[in-house]
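Here the complex is missing one protein chain, while the rest keep their positions.
Right, chain A next:
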Amino acid sequence: MSTFNLKINNKKHTVEADADTPLLWVLRDQIDLVGTKYGCGIGQCGACTVHVDGNAMRSCLLPISQAEGMRITTIEGLSEDGNHPVQQAWKEIDVPQCGYCQSGQIMTASAFLNQNSNPSNSEIRDAMHGNICRCASYNSIEKAVKVASEKIS
């Protein structure tokens, strides 16, 4: 067990954990930020996606020891009250079915649009390919990313 200082959603947190603990479980079990989801634990599904220094990252693969000093944003910190253009687009299109994968989808989409605010459809499909939605809400996700990009640009 060691102590780690984290900066999450612009707040400082000090946690005790084993150095190999993935950020995902620290967020969920210790900091009570449960919006970041567990789906596979091996970087395959994207349910656990957070922003680390602005980039989309799989929190299930990021050991807590490496997360120190990084600027971490989770779905809870993406916007003040759900008004990020991507969140708004998700609401407008009514994307979620069961909803479980959606915070990961939103975090992937928002990081992607930060780098490419005017993507083509095939760029959207490539960018979202790493996030599994078992309910297969892919058509709506694709549409919502497009709508969000229009809001941003």
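FYI, a contact is a pair of C-beta atoms (placed from the backbone, for glycine too) under 8 Å apart; a residue touches a chain by one contact, two chains touch by 3 or more; residues count from 1.
Just so it is clear, contacts and distances are computed from a predicted model.
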If you had to name the missing chain as UniProt does, which of "Phosphate transport system permease protein", "Molybdopterin-dependent oxidoreductase", "D-lactate dehydrogenase (Cytochrome)" or "ABC-type xenobiotic transporter" would it be? "Molybdopterin-dependent oxidoreductase"
Even though one chain is hidden, which residues of chain A still touch it in the full complex? 1, 17-18, 21-22, 25, 28-30, 32-42, 44-45, 47, 74-76, 78-79, 81-82, 87, 90-91, 94, 96-103, 106, 125-126, 128-142
